[in-house]
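Only a single protein chain was left out; the remaining protein chains are all shown in position.
Think of it as A, B and C in the order they're written, each chain with its own count starting at 1.
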Amino acid sequence: MFCYNHKLRVRYGETDKMGVVYHGIYPLYYEEARTEMLRSVGLSYAELERQGVMMPVREMHVKYTAPAHYDDLLTVCVEIRQMPGARAVFHHRIQNQEGKLLNEAELTLVFVSMATGSPCRAPQAFTDVLKPYFD
Amino acid sequence: MFCYNHKLRVRYGETDKMGVVYHGIYPLYYEEARTEMLRSVGLSYAELERQGVMMPVREMHVKYTAPAHYDDLLTVCVEIRQMPGARAVFHHRIQNQEGKLLNEAELTLVFVSMATGSPCRAPQAFTDVLKPYFD
Amino acid sequence: MFCYNHKLRVRYGETDKMGVVYHGIYPLYYEEARTEMLRSVGLSYAELERQGVMMPVREMHVKYTAPAHYDDLLTVCVEIRQMPGARAVFHHRIQNQEGKLLNEAELTLVFVSMATGSPCRAPQAFTDVLKPYFD
Partner (left out) sequence: MFCYNHKLRVRYGETDKMGVVYHGIYPLYYEEARTEMLRSVGLSYAELERQGVMMPVREMHVKYTAPAHYDDLLTVCVEIRQMPGARAVFHHRIQNQEGKLLNEAELTLVFVSMATGSPCRAPQAFTDVLKPYFD
């Protein structure tokens, strides 16, 4: 299993008239955390795309427990529980600065060749780096 | 069962560098469709909030099948399959102008009193209007 | 001079905790109105890009007078006061359903060849359609 915690601040423009973060903003937070998680192990999603592989989201399931507010310092946890194959499943959990759980999400991403538009295996560099965490 | 179809256009700023609509944009499309669905039966979500009841999203589950592109004319279907009680479940389905299914979603919203912050029953006006569809 | 009015509804997710539309959302409204203005004269910005020309924004100047609220039905006016050459200047004005002026903006866009990344003249089809309005 692989875990990573990323911290980010809530922007004013990410709140809505309820005074809390709009439910449709969290996918951006999850995405930012996945990018930083990859960077933490020496991988770059930007580089992955330059090499012709992209990872679109196929499924997203979010359970909202409590709201985040403007200027909250959130911790976005990223977990990969199984070695990614043709698809990679990411579990996210967001907590605020008091440690309160705000929401949990499960996102399934697939590897797609940008040249063919078809699903492909995870690139070697990607699996090489992650493998040790799942042995 | 209650069904409603709402049409909307994809904005340029809603796409990402993959050239398609960012997966985190669809919650805005579902929201717009729910608002129009309510308007179609004489209800106003804005009015609901003025009367002190809000409907935060508690759960969202999206399955992405195919991407939407800039300037696509999408049809966002809203379905309520069961008479809302303390919670209301909305099923969404988005198709493009060729009738191709792009994604499906299930969102659970709850009624919350803005005065107390606690869950409450759906307002009478709300249930009165929807009831006939579930008899 | 060429004028066009486009109507759109404010989404919930476009408001912020002040209870009004976030100032950074209006560029999306202006963009939507420009797309529809072009469509109204038989032009398609999507088609323009498929033919290899894009129109990035080079300058944007907005004056905010009054706020828009959730569910407001806005009228976004688009004006082209001078025949576009290498650049096209769009004047926007947004009013709410009571006719109240909310904000005014001036955006300068340039024509850029997607192949070379360099500025180019407006495509023939584009100028042919607009010319009659400026004679």
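As a working rule, contacts are C-beta pairs under 8 Å (C-beta built on N, C-alpha and C of every residue); 3 or more make two chains touch, one makes a residue touch a chain.
On a predicted model such as this, the values are computed, not experimentally measured, just so you know.
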| item | value |
| --- | --- |
| On subunit B, residues whose C-beta touches the chain left out of the figure | 12-13, 15-17, 19-20, 22, 24-25, 70 |
| Hidden partner interface residues of subunit C, rising order | 17-18, 22-28, 31, 49, 54, 56-64, 67 |
| Hidden partner chain, residues of subunit A it touches | 9, 11-14, 27-28, 31-32, 35-36, 44-46, 69-71 |
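The definition used in the following text is that only the chains that are shown with their structure count from here on.
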| item | value |
| --- | --- |
| Intercentroid distance (Cα basis), subunit C paired with subunit A, Å | 34 |
| Centre-of-Cα separation between subunit B and subunit A, whole angstrom | 24 |
| Inter-chain centre distance, subunit B versus subunit C - centres from mean C-alpha coordinates, in Å | 27 |
| Contacts with two or more other chains, residues of subunit C listed in rising order | 12-13, 70 |
